[in-house]
Every structure is written in structure tokens, then in C-alpha cells.
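Note sheet for the following structure.
One protein chain is absent from this view; the other protein chains keep their places.
The block that comes next holds subunit A.
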């Protein structure tokens, strides 16, 4: 017997109410456990499927040979290099724009109408359907020039990468204490020097995080590349021509009926996912380590 029921009589009605509340609580928390379990189970299932199907295809040929006809023993070398090149160029294009916009929002724009608009638009671009970015680049860079190219793919990826870097740069700059800015200004440094050499330097860890997250995001993008760099089954480092990339290669191979192409699609998928997840884990563990 609980102490409560010893001190005063509990009517049947209020006891049933208490039972009802407890049952409701157990029901809700139970469902909550279930939901969490389902989510973890799905993540586990995805990783397990990738490892089970992808690991057997991991070989040296994959990294040394370009894509080939079914049964010809091709690899994914050109797709891997194509992905690295396009992602790299995308970051080179997107990072300056992203960082400068982030600096504008944190240091110059503050709460002005223009800054609010830019912030809003950047957030919209962050969640914009990536296939639309691909269509857009097709219309402005591919159709007028008459050919698909690695450059077009990079520009499309850069548009996707930029808003991520805008977001993190602004957030990280806002964490820099005002006292540091004041110290710089007190020494007579102009604002741009304070911004670049004090604020950005103080926040560089966080800003790098944004760059890494942007790499992780665009490295796995397929939709914007379908209409821009198109894919290429031959070895090519010429970014003016159509260029292979890992996600597009996976897309082409996964829809095929050939055993060895399927195998390579899974192995490619394993590579992409592991790369993206490792970057994310490093970034997130790094953030937590830096905070404490």
C-alpha cells in the first residue's frame, strides 16, 4: 500500500484515474521506445545491406580500371576521380561565396532588411529540390553551350554547397566574443582586418566544419549531375566534356540487369556512404570534443 492511501481514503474513481494515467504514460513511452528502435533498426538495415552487398566487390580493379561493358571487368576509377574533381571544384567555387555571405550576415548585415532577405533565401536554397538546380544549370550552362560538362556539374553542386557554408559561417562568427572584435578595433585595425584575421581565425574550426559538411552533402548528390555532367564511361579528366561521377555511375548500374554492374553499384554505394558518414562522424565528434 502506498503512503498516500494510508493517510486518506482513495475513492475508486480517483484510483482508476491514477491507473488510467499510468497506463497512458506507459503506452506513450512504450511507443516512443518503439519509434526510436525502428529508426535505429532502419539505419542498421541500410548499413548492413550496403556492407553485405558491397564488400565482396571491393578490389583493386575497382580503383585502377575505368567503367567497362558488362563482363569486361571494368572498375569505377573514372567515376571516383570524376566525383573528387567535381566535388573539389564545387567547394572551390562555393566556399568563397558561402564564406563571404556568411561574413556579410554575421558582421555587416546584422538585422537589416537585406540581410534578413539573404538569410531567408539562403535557407530556402538549403532545402531546395536538388533536381531543380540541375535543370537550372542545364538551361544556363549546358543548353546554350551545346554540351554536357564537368564544369556544369561542379557549378550545380556549388549552388547546393554554398547555403550550408553560409549557415555555419554565420553561426560560428556569431559565437566569437565581442571583446575580441573590440580588442582588434582598439588596436586601430580596420573592420575587414578584424573580421578576417580575428573573427574568422577564431571561428575557423567551425567554418571548416561547414565546409566538410558541404563536401559530405554534395559528394552523394545524383539528381543535379544527371543533366549537367551526364556521366561518362571512359577515363576523362577534361572538365569541358561529360564527366563520370560515383553517384551517377551507381544510378546507371543499379538499374541494369548485369550481375557485375550490380555488384559495382553496391560497392560504389558502400564507398560513397562510408565516405559521407565518416566525414559526418569526424565533424560531429570534433564539435563535441571542441566544446567541452
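We adopt the following convention: a residue touches a chain if its C-beta (ideal position, glycine included) is under 8 Å from a C-beta of that chain, and two chains touch if they have at least 3 such contacts; residues count from 1.
Methods note: contacts and distances are computed from a predicted model.
Would you mind picking the UniProt name of the chain not drawn here, from "ABC transporter", "Phosphate transport system permease protein", "NADH dehydrogenase subunit H" or "Acetyl-CoA acetyltransferase"?
UniProt protein name of the non-displayed chain: "Phosphate transport system permease protein".
Which of A:87, A:101, A:168 or A:229 sits in contact with the chain that's absent?
Only one of A:87, A:101, A:168 or A:229 touches the chain omitted from view, namely A:101.
If the hidden chain were put back, which of A:63, A:120 or A:258 would touch it?
Of these options, the touching residue for the absent chain is A:120.
Can you tell me which of A:55, A:69 or A:132 touches the chain that was removed from the display?
A:132
Touching residues of subunit A against the unshown chain: what are they?
Considering the whole complex, subunit A reaches the absent chain at 21-22, 24-25, 27-29, 31-36, 38-40, 42-43, 45-46, 49-50, 53, 96-97, 100-101, 103-105, 107-109, 114-115, 117-118, 120-125, 127-133, 135-136, 139-140, 143, 159, 162-163, 166, 190-193, 195, 216-217, 219-223, 226-227, 247, 250-251, 254, 265-266, 269, 272-273, 276-277, 280-281, 284, 288.
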